[in-house]
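One chain of protein is taken out of this complex; the other chains stay put.
So that you can tell them apart, the chains are marked A and B in the order they are listed, and the count of residues begins at 1 in each.
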C-alpha cells in the first residue's frame, strides 16, 4: 500500500512537471578560492548522470565585475557560488531569485549555517543559501613556543596572552617575530581583526549595517592592542604594506609566533608545509574565555533571469551539495561544511584542527552591509586605510585621530548607499 | 631622416580634379576615420553624456543633470588625488628635465663610447611602465627587496625600514623609478635639439673668449628651447595621467595618499561601479589637461616669438 502511494505520487509528479525528467544543463560559476572543492563536487554530481552542471572558475577579484557585465549583457550564469558578503548587494539590485520556498522545504533547513543565512536574507526573503564555509581562527607556531619556553600545547586565549607570548617569541632573535597580520588588507582584517572586537562585546557595524561603530570603546581598545604590538616591535615591518599578498605565507615561513588566519590555512599548511608544527585556536576576546569568528565562505544563488525549466535541476544540485556525500567532498578539500547536523560526520577522520574550525564556523558572525566592497574590501576604502593609519600610528593621540576620521568616512560611505 | 613637410598639405604632388579622385582619397583615409570615430569620438561624447547621469553597471541610468559635478566639487578625495597628481607632476618633471638635460649634454657628441652611454641611458625607456613598476615593487620590498636590506647592511639604518610604508620615502622611491625609466626618452628629444646647433657657433664663441657657462647660456639654451618645451609638455601630460606605478607599487597607499587622478577615476568607475560619477571626474580631468596644454603651447609660442 505504502509503496503504491509513493510510486503513484512519483508518476503524477512526472506527468505534471515533465521538465523534471529531462536532463537539464545549467551553468554555474565559482570564485577562484573555490577551485579546490568545486570541480570535485561538480564532477561527483555530473557522474550521477541526472543533470549536468557546467562549471566556470572566475578569478576572485573579477567575480563581481564579471557577473555584472554578463548580467547586463543577458548572459549571466544560471547559478553562482558567491562570496556570501556580496549577497545583500546583489539581492538588492534585483539580480537574484527568491529561494525562500525552496529553502524552507529542506528538512535540515534549521541546521544550515546561520551566518550564511543571515546575509542571504534580505527583507525576510532568502536569496542565498549556505554553500561553503571558511571561518577565522588563530594559529600559533608550536616550535617557536617551545623555543621561547612557553607551553607549545597552550595557545593564547586572551589579548594579554597573545601579547605576552608574542613578546617572548620576538625576543628569541632578530629574524623571529611574535605576531603577524596583513596591515594593509581590508578583507583580511574584517576576517581576522573584527572577531577580536566581537569577542569582547564590541561592534564594528551596527546590526542593520547602517551605522559604523569603529570609534566604539572596544573597537578602539582592540586597535590600540594591535598598535601596542607594532610599537613593541613584535610585528615585522612588512606588515604595514601587506595588502593580503603575504596573508598566508608570513606564518607559513615559520618565523612568526602567532597569526590570525582562517580554516583555509589548515588545508593549505598541511599540504604545502607539512613540517610546520602549528596549533589552531579561536580568536579570543579581551577577557579569557570569550572568542568569536568571522563565518565566511560562499552562498549559492540563482540568477533572477534563469530559465524556469532549469530551476529543479539547480535545486537538485544544491540538495546534492547538502547530502552527506557532498558535505564530505567539501570538508576533504578545505571548505567547511555548512550543514551543522552532519558536519561532524563529514569531518570524520580529518585533522582535529578542522573540528575547531567547524565550531568556529557554527558560532561565527558575518557583518551585514550592502556596501561591503566600497566600505571594507576596496584597497582604498575607509576601513583599511583607517586601520592602517591607526595600527601604525606613532602615538595614541594619532591613533584616536585616525579612528575619528575613519569613523566619519565609513559613515559617509554607508549614508551614500541608503 | 624623414622631413616634416607640413606646407604642401594643401598642394598635393599630383592634383586630381576628377570626382573619382576625390572619392579615392577618402577611401584610403576611411579606415582611420572609422577607428577614430568609433573608438574615440563616440566614447568622448558618451563620457559627457554619462557624466550627467547616475549610471550604475547594473540597472538603468538615470538623468541627474549636474549632480555629479556638484558632488565632485565637495569630494575631498578627488581634490586630494588631484593635488597629489600635481605634486607628483612637479617632482617628476623637475627631476626628469634636469637629469635628461644633463644626460643629453653628456651624449651629444658622436663616438663609439657615447653611443654606448646613449643606449645604456635609453634602455629602461623600452621596458614599459608595468614591468618597471613590478621590478621596483620587488626592489622596494622590505623583506625580499634590495633598497632596505642594502641600507641596513651599509649601516644607514639600524633596522630594516619599510620604505613603502611612509609617504615621503614611498613617493621618492616611485619618482626615482620614473626618472630612471623615462630620463632616456627626454634625453633623446633634447639631444636632437643640441645636435642641431652648428659646431662653428660654439667654436666662434670660444674664439671670442666666451666661457663654458656663457656659451651654455647664450648659445645652447636658446637653441634647445623648442625641443625642451616639447619634452616639457610631454612630461607634464604623461605625469598628470600617472596610474600604473602607483597602482602596482603602492596600491595608492599609504592611506590613499598616492591615489592619482586617473586612479581615482578607475576606483569610481571599475571598483565602485559609479560609472556616471567616474565620467564626470574624467571630464574635469580632461578639461584641466587641455587647459594645461593650451597654456604651455601659448608660452612656447611667445618664447619662440621673442627670439
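Here is the rule we use: contacts are C-beta pairs under 8 Å (C-beta built on N, C-alpha and C of every residue); 3 or more make two chains touch, one makes a residue touch a chain.
Just so it is clear, contacts and distances are computed from a predicted model.
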Record-based protein name (UniProt) of the chain missing from this complex, from "Acyl-CoA dehydrogenase", "Maltose/maltodextrin transport system permease protein MalG", "Heme exporter protein C" or "Beta-ketoacyl synthase": "Maltose/maltodextrin transport system permease protein MalG"
Contact with the hidden chain (one of B:72, B:92 or B:137): B:137
Candidates B:39, B:63, B:172 or B:216 - the one touching the absent chain: B:39
Contacting the left-out chain in the complete assembly, out of B:83, B:128 or B:222: B:128
Positions on chain A contacted by the hidden chain, ascending: 32, 58-59, 61-62, 65-66, 69, 72-73, 182, 188, 243-249, 252-253, 264, 268
Residue ranges of chain B at the interface with the undisplayed chain: 1-5, 8-10, 12-16, 21-29, 31-33, 35-36, 38-40, 42-44, 46-47, 50, 103, 106-107, 113-114, 116-117, 119-124, 126-131, 134-139, 141, 143-146, 148-150, 153, 180, 183-185, 188-189, 192-193, 227, 230, 237, 241, 243-244, 247-248, 262, 265-266, 269-270, 275, 278-279, 282-283, 285-286, 289-290, 293
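By our rule, only the chains that are shown with their structure count from here on.
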Residue numbers on chain A that touch chain B, as the complex places them: 65, 68-69, 71-72, 93-95, 184, 236-238, 240-241, 243, 373-374, 378-380, 385, 388-389, 392
Partner chain A, residues of chain B touching it in the complex: 56-59, 141-143, 148, 159-162, 164-165, 251-256, 259, 263, 267, 270-273
